[in-house]
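Heads up, one of the protein chains got dropped from this complex, but the rest are sitting where they should.
By written order: A and B. Residues from 1 in each chain.
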Amino acid sequence: MTANDADPVLELEQLRVAFGREEVVRGVSLAIAPGECVAIVGESGSGKSVTARSLLGMAGEGARVEAQTLRLAGRDLRGATEREWRGVRGGQAGLVLQDALVALDPLRPIGREIGDALRIHDRMPRAERRARTLEVLADVGMPDPATAVRRRSGELSGGLRQRALIASALALDPPLLIADEPTTALDATVQARVLELLAEVRGRGTAVLLISHDLAVVARLADRVLVMREGRVIEQGTVDEVLRAPREPYTRALIAAVPAEVPRGAPLSRPADSDANATAAQTPTAADRAASREGSPGSTPLLALDGVVKTFPVRGGGRFTAVDDVSLDVHRGETVGLVGESGSGKTTLARLALALTAPDRGAVTLDGEPWSALDEHARRPRRPRIGAIYQDALSSFDPLWSVGRILADAAGGAPGKGAGTGHPSRAATARRVAELLDRVGLAGAVAGREPLTLSGGQRQRVAIARALAAAPELLVCDEPVSALDVTIQAQILDLLDELQRERGLAMLFISHDLGVVRHMADRVAVMQAGRIVESGPAERVFAAPGHPYTARLVADAPRLVH
Amino acid sequence: MTGRPAGTGVPAPGRTHRARTARHLALLLGGAVFVLWAVATLTFFAIRLIPGDPAQAILGGPGSQASQEALDQVRSDYGLDQPLVVQYFAMLGRLLTGDLGTSYSLKVPVAELLGAQIGGTLLLAVCSLAAAWVLALALSLWSTGRGRIASALGQGIELVAAALPHFWLAAVLIAVFSTGLGWFPPVATGTPAGFVLPVTTLAIPLAGFLAQVMRESLIDAMRQPFVVSARARGESALGIRFRHTIRHAALPGISLSGWALGWLLSGAVVVETIFAMPGLGRTLLQAVTLRDIPVVTGVVLLVALVYVVMTVLTDLVARIADPRLAQEGAR
Partner (left out) sequence: MSELELRQTTVDAEAAHDRESSRRGPRVGTVVAGAFVILLLTAAAFPALVATQDPNAISATEAFQPPSAAHWFGTDESGRDVYSRVVAGTGTSLLIGVTATAIGLALGLLLGVLASFGGRVVDFGVGRLVEVLFAFPGLLLALLVIVVAGPGPVTATIAVGLSTAPGYARIIRGQLVSIRSSQYVEAARVLGRPPRRILTAHLLPNALLPLVVLATLGIGQAIVWAAALSYLGLGAQPPAAEWGAMLSAGRTYLQTAWWMTVFPGLAIVGTTIATTVLGRALARRERGAR
């Protein structure tokens, strides 16, 4: 730490923030020196973002903010007026938010957005302002700043517009940069570049406060880490201390829940105090599983895509090839992981596998029999053999249906309508719903709830229960955990893993998150621009990528230990 | 039901953008021509559904006891003895040359009749549109971001304004400002003072509609992360309003202006009648009452033309104001 002797840029002691009676930040203290990066890690609702915004006097409407010390660049900001805060914002501290597509005004060119900070604080002449804007843009690595200033955020790629957002926060060269989930909306490779940029900013002597839910991102950039939970800092220390030797059970659970570091088959959400190795030893390793499958050579794959092509018409003429000559097999009892960045065609592939859309060329077969070639009428009776789990579970539930009705319907009889012949009785249906709920770890009372009132994790459990109800042989999971907090994600992944082993399910597991796929999959296929550029056993592909794109993905994937 | 592939990277500006804009413009103009043709066709055939003999109508209706010779004369004058298809194409041909036929009741060319009146009606509509815009923007800016009472009051005003029928509002305005206070004349006198009440009558309900839309998009805009970014840059509340959110509030107002102008032209029928103003609306009402088919057809076509032109214009303005629209078109 080079800057220990310098005065800290930010000193904060005993910050408390309350909305009405609810206290969301309960005594947070931290200090950041120039050129230092301090990270606050926590899950949603931990109070990390409110802490960050309180430093700018923007805790939110109706917030009560108290602190024993709140000094930014040597100035006491306790009880500052809105006018005083306005001088601090942008001048003493810049803020970078998650997604520049909406964090920069989509109707204004980015040059104006960056120039605004200069106009507000400095009243510098127009020409000078323009020169400084170009300079900051060049500093953040924007190619061709002179053209870029005229673009609006929607006209730039995700990475470039995030750079523009960072430039707008750095325009006045503030001593502190607050970055609230600055890379969460980005693909892994772009994320890596933006993190490098933030490291550069820190290197120039700017103090960085990084807010993130992602330990791996934090590990890349931060010098010190604070772990927040329910408004308190429960653990802090250097990155090495916290990540290698966490003291608190919650921190340990958080670290354990990051799937990238946990071998295939080992649970992620084990109790925080149990021994990792002991648990892992009881479960079959990927090699065992691969061996047992290879015991039946030549078996027909359960699902096979053969030279599948899917294009979509583009308005204005021409066609966009979403899936380009893809062949992929999924065998019984195995999980095939499909990784790729956004727009690579993963979801279209999932829809082809589910026969929700027909391929332009090639064919999909199920258990050796035609699947994509069937007409919908002939396919319908076989549909229960494949189940689907989506990223946004809520929108996959009829808004008028309760959890009980959703599950009863999937299990073959709607409650209250089961009296007819051929349908199971009402009592049998209720029993089946209870069983399903129990199997996915939900209380029976959930049956009476509306999905809207459930948490994200609970909704995903209901979605899994619905998929199980029809006793499928194959599950197609499209980003099933992307919208969840890491500890919840761990529970859902464990549940899927357990169910797969218990029922010998085959799984097509789609994710943008290399760590998740690595943890879940026996075999992986890497997708780029509609093509599968590499596939093979998960361990081999990740340990020794054979394609440059895979190599880049692996290199850029955030991980806890470097 | 197709999964739309996600956009791939930065759209190349320059030539492709221009080509896209040109294509869009071509589609827009093509659509406009189609709509005009369809309106003409629809009107032509709808008119044929009228029971009775058109020649009789031209000569003053069933009670006129016109002679057979006169009827025959009229039929050949107006081409009514031709087959329907021939009449239809003759009508289209005449339209292309700007010939809208001759009024049954006034016996003058419809194009001349309407040409003299469209200016006044358009002026009335455009003034009302501008007034409604100003009122709506002021009301929505005033009533947002000031707490619950202002918001409820704003909502209430919009609700009432949008529910006011022109014919009643005009009467109340006349009763208060003309009969009661004597500030403005109760009929349009051709002076600016005579213009105030008609414009107010048309503008207030429209402002209610526009303000509802603008306020909703203002509220939406105020919750966007870019507002947080702007505040974090040190921008004041006023600066955020005028540099950021007001544009977002104005966007739907722009896109609605095509509809709004059409709505105002329809409202002109009532307002011009009440205030005894010469114009398209009053002419239309008289023609409807007298079943003067060429005039009705002419007004309908003219209003459709204004509506279509305005739709094309607002589409273009909206695309300039919001470049996201232009990009959406590309996908």
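We take it that a residue touches a chain if its C-beta (ideal position, glycine included) is under 8 Å from a C-beta of that chain, and two chains touch if they have at least 3 such contacts.
Because the structure is predicted, anything quoted here is derived from the model rather than measured.
When the whole complex is considered, the residue among B:58, B:91, B:240 or B:284 that touches the unshown chain is B:284. In the complete complex, the residue from B:185, B:234 or B:262 that touches the missing chain is B:262.
As for the chain not pictured, it touches subunit B at residues 1, 31, 34-36, 38-39, 42-43, 46-47, 49-50, 155, 159-160, 162-168, 171-172, 174-175, 179, 186, 209, 212-213, 216-217, 219-220, 255-256, 258-259, 262-263, 265-267, 269-270, 273-274, 284-285, 288-289, 291, 293, 296, 300, 303-304, 307-308. Where subunit A meets the chain that is not shown, the touching residues are 354, 356, 380-384, 386-388, 390, 392, 395-400, 409-410, 414, 452, 466, 470.
Everything that follows uses one rule, which is that only the chains that are shown with their structure count from here on.
Averaging C-alpha coordinates per chain places the centre of subunit A 48 Å away from that of subunit B. The touching residues of subunit B, when paired with subunit A in their complex, are 1-11, 13, 20, 23, 224-226, 228-236, 239, 243-244, 247-248, 251, 321-324, 327, 329-331. On subunit A, the positions that touch subunit B within their shared complex are 56, 58, 86-91, 93-95, 97-99, 102-108, 113, 116-117, 120-121, 151-152, 154-157, 160, 165, 168-169, 171, 312, 314-316, 320, 322, 342-343, 345, 347-348, 351, 356-357.
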